[in-house]
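Here the structure comes first, spelled out in structure tokens, and everything after it is commentary.
In this view, the complex is presented without one of its protein chains, the others remaining in place.
Moving on, here comes subunit A:
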Amino acid sequence: MLTALFSSVEAGLLYAIMALGVYLSFRILDFPDLTVDGSFVTGAAVASVLIVNGTNPFLASFAALLAGFLAGCATGLLHTKGKINPLLSGILMMIALYSINLRIMGKPNVPLLQQETVVTIISDWWKGIGVDQALANIIPSFVPKTWAIVIVMFLFVIVLKMLIDLFLKTEIGLALRATGDNKKMIASFSGNTDQLTIVGLGISNALVAFSGALIAQYSGFSDIGMGIGMIVIGLASVIIGEALFGARTIARATFAVIGGAIVYRIVITLALRIQFLETGDVKLITAFIVIMALILPQFLSARMEKRRKLQAEKRGESVANSQTDYKSV
């Protein structure tokens, strides 16, 4: 049980990078970008093929990031220059990427089992510094295979989050946010909204593809179907995170998205432990979680509102009562 939860935290941290990408398109640019289902696999495909052909895994992951950037820019071009509706631009790019991904991989599945990957490099380096033994002494009740991925990825994701926070405070970052918030306004202050949308979607999909590259190396293969429903998982992470941790400021929201990605993985792991649910039900559970995360806050706030009004009325009555008391005195 603990081991299962531990690996869901590991996976959650890797998927958090994808979720941050979805946050950029969905929340910052206000653009529901379905490219994600394709660009995630593009990242995995580019990294896997390069690694199999002997490229340094870090370099291969960086190449995946660039490929994702290009895919996002293509969607941005379809929307801004081609004047195609955002959802349709994403869907078109997603379906186009399916074929492109197959071309990149040459076959539907590329195994990475005997290869040196970012994951194996980190794990080997980690063994050398002996933190696992130290931690095993401190927490003897729980000894996972290695702490390497969790700790290294946690630090990496936090650094990435802070970079995103800082970027969104730069002049370009502010203009990007304004593009999602009020296009007319930023255009009247000499912001090139087309260019900003294209770059924004590029960065978003770069993160998604990078996450795909890491997931492929973590799970030991890339597969043409590994991106199916990825946008929904990203949305789930964003929405769950915001509901649980709040999103008042950018720094808070990016933190929430990372938290959301981890919580999502944990929920799925726990759900799959229920007897009659099978692995194939994951997508159904995901859809259910997103629906709940969307409906519950509405329902709760409606109830809170009602309770608040009821209490206000009661207070009003007591005020009225006290007034009559006063008169009777």
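Side notes on the structure shown:
One rule holds in what follows: a contact is a pair of C-beta atoms (placed from the backbone, for glycine too) under 8 Å apart; a residue touches a chain by one contact, two chains touch by 3 or more; residues count from 1.
Heads up, the rule we're going with is that contacts and distances are computed from a predicted model.
As stated in its UniProt record, the chain not included in the shown complex is "Putative ABC transport system ATP-binding protein", which appears among "Pyruvate dehydrogenase E1 component subunit alpha", "Imidazole glycerol phosphate synthase subunit HisH", "Putative ABC transport system ATP-binding protein" or "Malonate transporter subunit MadM". When the full complex is taken into account, the listed residue touching the unshown chain is A:K169, out of A:K145, A:K169, A:K283 or A:R307. Here one chain is not drawn; of A:H79, A:K161 or A:R177, the residue touching it is A:R177. Of the listed positions A:N53, A:Q114 or A:S190, the one in contact with the omitted chain in the full complex is A:S190. Panel shows subunit A; residues 167, 169-175, 177-178, 181-182, 184-193 of it touch the chain omitted from the view.
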